[in-house]
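Every protein chain of the complex appears in place save one, which is left out.
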Amino acid sequence: MLKRKLRMGMIGGGPGSFIGNIHRIAARLDGEIELVCGAFSSDPKRSSETGQELYLSHDRVYGTYKEMLEKEAAVDENTRMDLVSIVTPNHLHFEPAKLAFEKGFHVVLDKPMTFDLAQAAALKKLVTSSGKQLCITYTYTGYPMVKEARQQVLSKKFGKIRKVLVEYPQGWLSDLIEAGGQKQASWRTDPNQSGQAGTIGDIGVHAFNLAEYISGLEVTELCAEVNTVVEKRKLDDDSGILLRFDNGATGILIASQVATGEENNIRIRVYGEKGGLEWQQADSNSLIIKWADKPVEIWRAGSPYLSDAAKQNTRTPPGHPEGWIEAFANHYRNFAKFIRSGQKNIDINSDFPDVEQGYRGMLFIEKAILGGRSEEKWIRL
Amino acid sequence: MLKRKLRMGMIGGGPGSFIGNIHRIAARLDGEIELVCGAFSSDPKRSSETGQELYLSHDRVYGTYKEMLEKEAAVDENTRMDLVSIVTPNHLHFEPAKLAFEKGFHVVLDKPMTFDLAQAAALKKLVTSSGKQLCITYTYTGYPMVKEARQQVLSKKFGKIRKVLVEYPQGWLSDLIEAGGQKQASWRTDPNQSGQAGTIGDIGVHAFNLAEYISGLEVTELCAEVNTVVEKRKLDDDSGILLRFDNGATGILIASQVATGEENNIRIRVYGEKGGLEWQQADSNSLIIKWADKPVEIWRAGSPYLSDAAKQNTRTPPGHPEGWIEAFANHYRNFAKFIRSGQKNIDINSDFPDVEQGYRGMLFIEKAILGGRSEEKWIRL
Amino acid sequence: MLKRKLRMGMIGGGPGSFIGNIHRIAARLDGEIELVCGAFSSDPKRSSETGQELYLSHDRVYGTYKEMLEKEAAVDENTRMDLVSIVTPNHLHFEPAKLAFEKGFHVVLDKPMTFDLAQAAALKKLVTSSGKQLCITYTYTGYPMVKEARQQVLSKKFGKIRKVLVEYPQGWLSDLIEAGGQKQASWRTDPNQSGQAGTIGDIGVHAFNLAEYISGLEVTELCAEVNTVVEKRKLDDDSGILLRFDNGATGILIASQVATGEENNIRIRVYGEKGGLEWQQADSNSLIIKWADKPVEIWRAGSPYLSDAAKQNTRTPPGHPEGWIEAFANHYRNFAKFIRSGQKNIDINSDFPDVEQGYRGMLFIEKAILGGRSEEKWIRL
Partner (left out) sequence: MLKRKLRMGMIGGGPGSFIGNIHRIAARLDGEIELVCGAFSSDPKRSSETGQELYLSHDRVYGTYKEMLEKEAAVDENTRMDLVSIVTPNHLHFEPAKLAFEKGFHVVLDKPMTFDLAQAAALKKLVTSSGKQLCITYTYTGYPMVKEARQQVLSKKFGKIRKVLVEYPQGWLSDLIEAGGQKQASWRTDPNQSGQAGTIGDIGVHAFNLAEYISGLEVTELCAEVNTVVEKRKLDDDSGILLRFDNGATGILIASQVATGEENNIRIRVYGEKGGLEWQQADSNSLIIKWADKPVEIWRAGSPYLSDAAKQNTRTPPGHPEGWIEAFANHYRNFAKFIRSGQKNIDINSDFPDVEQGYRGMLFIEKAILGGRSEEKWIRL
């Protein structure tokens, strides 16, 4: 085991980036990873500006990701970075990730994994052959009570799962704010940067991943309505999707960015024969368990009665809330632990979303968009 | 205006009935209506038993609804009932209602309005020609904060409505309890008593009515998955339905009776261009208003700042909760006020669900069941 | 057992009265009691006006309570009222109640029981000697989940009770609204009508009663700060009181009517050695149970797993909320059942607040006001 912090580089996350800073906080939080280098912007001046704000050594701040990956691969192993975090828009995921694997680095990649499904398939092969590992930051499965939910479903305490309701309502795209150049909105609604999907790729994919993660099931078919509500918008901003799972269960997935006034309350409910569960980000430290004939239960993060999977992803005692940043940090911490361990298999109690989850997300995007355009009712995944 | 209580008869609501008692409480609560007679069961002995429990005069308790309607029509006008409340299973709605109108009585009818759509069309005609009025007890639109929600949408403060999410999850049919003879389950899952729909007709129709009532819109198309989850059940017990409205808005309706552990938390969210609202029965005295750029607001029943429609359907000051029974009672109170007034038009501040709403509910049931069986994606209403 | 509705008269509750109408609804709701007569106002014209609105027979509407009690005592027993409900301001509780008992009627009396402690002691004697019964409408102990809370504490599942936190914050007296003649405020802040206490007598006494009812303990000492916050107000409008109970437990009681923006969220928390409970009116159909080492539990009104005491005071299935009016109605229903039964002892599953609880409330008022004025820290009850 390495007796030092892992060394990380970052691609993207320059001035004006929102998610870049969150990744940096998440990576830094547990003291297992230190940021040592970066290509924060394709504009070298802006890249340098961010490097200075982060107190990085001038000679480890690069103008392009290629330069960074090549130079870092060449430096001595006592200095060289171990992993790279890629936080660029979707169209700039695949090429840097590909090169990183070729140069022998582990990769953290923001969701959705790639620009399109073909790239996803290619990346899946690449990861397998590289001997390195990929972590996709589907943030919400980093929450301890989401991990607890998965454990409880897998334990079969609810019996066979019958119904999954998952939703991610946001309201921030209720107006055509991309017209005014709002940075977050601009690339997400641009087919050249985001891919064929807008809302489906931005948050629908989170809902899809959460549903499959907690239920332990796979979606096999979907029936989708995918809308562009705001005039002149170039991609979808709203959807309602009926789901069918591989065990015969059904589900409903709602993802909208024109649900005016909504923040980020991703929420899931799963019902089995004997009981059900509910989790939502607005009350992220609680897991609600419901029974046919017993009182409702509230399982609380940090409690001694939780599964190891929940316990090992918590830092505070019950009632001292952890949040979204800590969920993010769990992925980084678990990924670091995995890299340190040198193991091949991901520990169930310290898991993180892997390339397979990344690929399935891309598959969902492809099929949801297809379904939204189709007169056919059901589309197979 | 009549200077006395209105006199009501009841058809159904005998021993073992649940909803009959609720109707009686609701009718009685505001002191505007008194129960004077009833045909509580098709078994005269059981009808009589209920009559005694209700301290009714022995000679006003009947063995059949026909007997009651005929005899009551014949008694003198200082004694004769003014309206009849029909609380039987669905297959026993149309005939008694028809006869009641023919005999000159106003009618309160539990939902869904009839056994099938043809009966609904017939009843619609009948009401129009009778000069009497029909009240369908879609309970949830009796809540003051549901009326407030409707007023706020109609005021256009949210701009054009874009999205309606409505759900009614229950868990009490997670097992095949009809097999054990549970009375409420038995008739609701029996095609001969309930009609072609189970859950869709029992609670889906509530969700549908709530959505149209608050949004002020009409559903024009739907895409439905309708499931029978519990083996050996004869009717549907679960569904997910995509909706399209006449102004171009879309929606999602979820109705399930196998959402194990859920009680009766019917809930609706409506989003417009500028803001949105949320109401749920579990917090029935609050209406949540959300804005793009202002704090969330909680409007509270009983408050002085509410619309007249909300205020006139409340009895208590803010913080003294009213509930489901009072919502029910509002329909009775408003119906009584309407009858007393002798007016033709329903006052917007004292409204109740009429035959048109009853008919649309039946139309929804017909099309949802059709859609559930169809390979076609969209079904027109 | 009487095979007819009980007949009730009312003293007070004329034009402008708020609580009178609530009492009437509560008495009427379950169909066990009918209002047959009333002396609704000391102004015969106004009394008559209310009588007409209630569709009462003209000859049973009286100009004074004396007239009513005397005449009703004289009518034949097939017509005569059985009980009287007194809903006047505090200074008009004792005399009518006294006369009612002397004339052989059962009495429902709003809280606080009397104008002062001496009257309370006298009334206590009177009830005992009369052979009739008194019901004090401390509303909140009528809630099913409050009854459940009491049962759970009495079952000793929490071990010895150590701490009781009870609060009743209101904001409606934040301004000197009595100066503008607001009726509800005027008499409550007038020492000649309300007695020596304002807030303490109006809502503090509810909190006190709730604490003793659920905990099964008696307060033995208190240390009080009692304030008059709004200038020119004649009675207290705010307080904080430390409590000591007869088993060594301690508590804190907060009652304020200048907690601006608060509605009526009376709330109690009780902690024992092994766990604790929480109930509040804002979520009146839930009882929260907390444990040292297990998930939180939410026990829900209407559920099959509840105690008989809770079940027998509920009309609806879980998730169809009952509220404040139904809690009120439970007192009336249970009182009616008691009267019908002819029993001496109150059934634990159909209980109602009796004269002893009324007396202890008056004792609390006396001592809290004394404590508020005293430099002594602890005052014995």
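Per-chain numbering from 1; labels A, B and C assigned in written order.
Just so it is clear, a contact is a pair of C-beta atoms (placed from the backbone, for glycine too) under 8 Å apart; a residue touches a chain by one contact, two chains touch by 3 or more.
In this text, all values refer to a predicted model and were calculated from it rather than measured experimentally.
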Which residue of C:54, C:252 or C:370 touches the chain not shown here: C:252
Residue touching the undisplayed chain, where the options are C:5, C:98 or C:269: C:269
Residue of C:10, C:109, C:165 or C:287 touching the missing chain in the full complex: C:165
Residue ranges of chain A at the interface with the undisplayed chain: 3-5, 18, 21-22, 24-25, 28-31, 35, 52, 54-55, 262-265, 281-282, 284, 300, 302, 315-326
Where the unshown chain meets chain C, residue by residue: 158, 162-163, 165, 167, 169, 171-172, 174-175, 223, 225, 227, 229, 238, 240, 242, 250-252, 254, 256, 258-262, 269, 271-276, 289-292, 296, 374-377
Residues from chain B at the interface with the omitted partner, ascending: 289, 293-300, 303-305
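FYI, only the chains that are shown with their structure count from here on.
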Distance between the centres, which are taken as Cα means, of chain C and chain B, whole angstrom: 34
Contacts with 2+ other chains: residues of chain A: 289, 296
